[in-house]
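Let's look at subunit A:
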Amino acid sequence: MPRKVMTMIPIEMFLILSAALFCIGLVGVLVKTNGIVILMCIELMLNAANINFIAFAAYLGDALGQVFVLMAIAVAAAEVGIGIAILLNVYKAKKTTDVDDLTILRW
Partner candidate 1 sequence: MMDLFGLDLTIINDVVKELMPIMPQVILIIAAIIVPVFGYGKRKGITAWLSLAAVTSALALTIFLIYDSYSGSFLNLFEFNEFTGFMMLIFMLVLFLVVLISLTESENRKHSGEYFSLLFVATIGMTFVAGATDLITLFVGIELASISSYALVAFRKNDPRSAEAAVKFLIIGGVSTAISLYGMSLLYGMTGTTELAAVADYLAAGDFTWVYIVAVIMLIAGFGFKLALVPFHAWAPDVYEGAPTPVATFLAAGSNKMGFIIFFKIFLIAFVAAQTVGGVPELQWLFAILAGVTMTVGNIIAITQTSIKRMLAYSSIAQAGYVLIVLAVATEYILAGGLFHMMTHVFMKGGAFIVVAALCARGIGEYISDYKGLAKRAPLVAAAMGLFMFSLAGIPPLAGFASKFILFSGAVTAEGTWIWLVALAVINSALSLYYYARVVKAMFVDKGATTEKIRVPHSFKFAIAICAVATVAMGLYLGPIMEICEAAAAAFFAMV
Partner candidate 2 sequence: MDFLSSLSIPSLPILPLLLILPILGAVFCFLIKNDRRHTRHMAILFSGVTLALSLLLLYDISSRGYVESESYAWINTAYLQMNLDIGVDGMSMLMVLLTALLVLMVAIFSDTESERSNSFFALIMATQAGLMGVYLAQDYFLFFIFWEVALIPMFFLIAGWGGPRRHYASMKFLIYTHVASMIMLIGIFMLVITAADGGVLNFSFEAVKAASAAGLFTTTFQVVVFGLLFFGFAVKMPLVPFHTWLPDAHVEAPTAGSVLLAGVMLKMGSYAIIRICLEVLPEGAIAWQTVMIVLALVAILYGAYACIAQKDLKKMVAFSSISHMGFVLLGIATLSGIGIQFAIFQMFAHGLITSVLFMVCGIVGHNTGTRDIPLLGGLAGKMPIFAGFMMFGFLASLGLPGLIGFVAEFGVLMAFFDYLMGIDVLWPIVFALASLMLTAGYFTWAMQRSIFGKETTKIDMSNVHDVNRREGVALGLLCALIALFGIMPWLIMDVLAEMPLVLLGVV
């Protein structure tokens, strides 16, 4: 049988992988208290989406998905950049990046 078929990994695999990544990220956001870690978890979730895009792009033979991914990566980078800056700011103010300590604003 031709190798092409052999190397063909079924798309479900990718979807499961991305779903798993997404959930990991999600759980991370919920359980972690350190702001930095939470940011990283969010990155995980974004990348899960990216994997989807790439996979679909590949299987649909369509470039748009990859373009989208590039955009997404750029956006993610910017988001992290801002995020780190904000967290630094917080650290200056409160000497901690633990989000559980940030409860001045409530009710």
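Criterion: a residue touches a chain if its C-beta (ideal position, glycine included) is under 8 Å from a C-beta of that chain, and two chains touch if they have at least 3 such contacts; residues count from 1.
Inclusion criterion for the candidates: all candidates are chains of the complex that A comes from, given by their letters.
Values in this document were obtained by computation on a predicted structure and should not be read as measured data.
J.: By the touch definition at the top, subunit A has one partner among 1 or 2 in this complex. Which number?
T.: Only one candidate touches subunit A in this complex, namely 1.
J.: What part of subunit A is in contact with candidate 1 in the complex they form?
T.: 18, 22, 25-26, 29, 35, 38-39, 42, 45-46, 48-50, 52-53, 55-56, 60, 62, 64-65, 67-68, 71-72, 75, 78-79, 82-83, 85-87, 89-90, 93-94, 99, 102, 104-106
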